[in-house]
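Here the complex is missing one protein chain, while the rest keep their positions.
Chains here go by letter, A and B, matching the order in which they are written, and residues are numbered from 1 within each.
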Amino acid sequence: MNRNQYDTDVSTWSPQGKLHQVEYAMESKKLFKVDDHIGIGVAGLTADARSLATYMRTECLNHRFQFNSPIITGRLVSDLADKHQARTQASWKRPYGVGLLVGGFDRDGPHLYQTCPSGNLYEYKAMAIGSRAQSAKTYMEKHLASIESADLETLVIHALKALEGPANDKDVSMENASVSVLGKGQPFQILEGDDLKPFLDQMGR
Amino acid sequence: MASIASSEGDRTLDPAMQVGGAGVDVASSTPLQHRFSPYSWNGGTVLAVAGKDYCVVATDKRLAEGYSILSRKIDRALQLTDKTVIACGGSHNDVEALYNHLKLRAVMYKYNHEEDLSTIGAAQLLSNTLYYKRFFPYYALAVIAGLDDDGVGYVAGYDAVGSYLRSRDGYTANGSAAAIAMPILDNALGKVGVSSGLDEKPEYSIADTIEMLKDIFVTVGERDILCGDAVDIYAITATGTEHEVFELKAD
C-alpha cells in the first residue's frame, strides 16, 4: 500500500527531502484511547502505533480483570519501553517506527511520558513529538509557568497554540486538529470538529 | 475410624445445593462423605418488564447461602452499556466471573467498532459465553434488559447454558423466586398463551411498571427466604439509565 518507492520506512528520505511515512501519519488519526485514564498521541508509523495501542489496551484490561482497578501509567509505559527496546537488539526484527506521548492520570496525579523507538523513556510536564515538534516545544517552554497552573480550558488552548506554533504557516482549525483530555473525574475524551469551536473562537481563529 | 473430613461441619452439603458435579472424577473406593462443590446457591431474583420505549429490570441485593445471609447489599446487575443491563441469580462466584468477562468484551467491542454493543448483540454474546462453558457451566440464571435497535424495550431470559428467548409479552422472571413472581407478571401483563387475564392488557407507564415491580418484590420477599433486604431497580430509556435502590424487609 505504498504511494511511491520512498515511503516504505519512517527513515527513508525522498529526493525532495521528505519523510513520506511521517507525512502520512500526519494525515491519519493520531490520538488513541488506551483506558479511561490513559491516552496516547503518536508520531511515525501509524500501523506500529495501532499495534502498540492494542498491547496497551490489553494490559489495561488484564489489570482491571485481575485487580478491578486502573493500571499505574508509569508501570505500563515502562513495560512499553521494554517492548521497544527488545526490538533494537535482535537481528531479525526492526525497531518500532513510532514515538508515543502517553498521558495518564493515577492516584498520585497526572503524568506525561514520551517513548522512543530506542526504548528510552522520559517523563515531562509538557512535550511535543513529530516532524514539526520544535516550534511546539519552543512555545510550551515559553509558557511553561502558565501551563503548569492552567485549568483544563486554558490547557486545551495552550495545546492548540503550541500545535500551531510560530513557525507553522497554517492556522489550526476544526478540520486539522484534535485534542484529547483526561484527568480527575474526566475519562479520556477526544475533542475534534465542532467540539473545538469554542476554543478556536476564543483564540480568534 | 472417623475420617478427618467428617469433623469439618461447613462442608456438609445439602444435596439440593449441589448443582452438577462438573464431570470431574473424585471417586474413591470408599464413599466420600463430603464432596467439593464449585457451586453455591446464593439466591437472587430478577424481574424485567419491557415497554414500547422503555425497559425496567429489578433484582434483589441479598447474598444468601443455606439459612445464612452473607450480605444485604451486593450488586447482582451489570450495566453493560448505556441501554443494556444484565442481572443474574445463581452462584454468585460464577455471576461475578461472567460479568468480568462480559465487561471486558464490551470494552473490546467498542475499541473495534467505535460504537456500543447493541442489546441484541449483547444478548447473543451472553448466550455464546454461557454455552462456551456447556460442560462446566456458569451457574448464572440471567435476564437481559434494554432497548433494541428501534428503541423498543427488549427482555430475554436464559438458562445456565445459554438457551434464551426474547419475551413476546415483554416480561420475564428468573432466579430464586421466579416461580412465585412469574404468575403475578402473567396476570398483570400476559397476553400470548395466558388464559388468566384479559386479551387486552393496559399499557403501563414506566413509573407504574416500577411501582408494580416493587410490589411484587415486597410480596415475593415474604415467601422466598433467599429474597429480601433491598432491590436494585434500573429504568432504561433512550435518554439513559436511572438506578434506584428500594428497601425491603431485612429479616
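Assume contacts are C-beta pairs under 8 Å (C-beta built on N, C-alpha and C of every residue); 3 or more make two chains touch, one makes a residue touch a chain.
Just so it is clear, contacts and distances are computed from a predicted model.
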Worksheet item: Name the absent chain by its UniProt protein name; which of "Like-Sm ribonucleoprotein", "Mu homology domain-containing protein", "Proteasome subunit beta" or "Mitochondrial inner membrane protease subunit" is it?
Response: "Proteasome subunit beta"
Fill in: Residue of A:68, A:91 or A:149 in touch with the missing chain, whole complex considered
A:68
Worksheet entry | Residue in contact with the excluded chain [from B:53, B:82 or B:96] | B:96
Worksheet item: Residues of chain A in contact with the chain that isn't shown?
Response: 65-69, 72, 74-75, 78, 107-108
Worksheet item: Residues on chain B that touch the omitted chain in the whole complex?
Response: 1-11, 22, 24, 26, 28-30, 32-40, 42, 63, 65, 68, 70-71, 74, 91-93, 96-97, 136
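The definition used in the following text is that only the chains that are shown with their structure count from here on.
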Item to complete: Quick one: which bits of chain A touch chain B in the complex? Just the residue numbers, please.
Response: 33, 57, 61, 64-65
Response to the item:
Listed in rising order, the residues of chain B that touch chain A in the complex are 100, 103-104, 107-108, 111
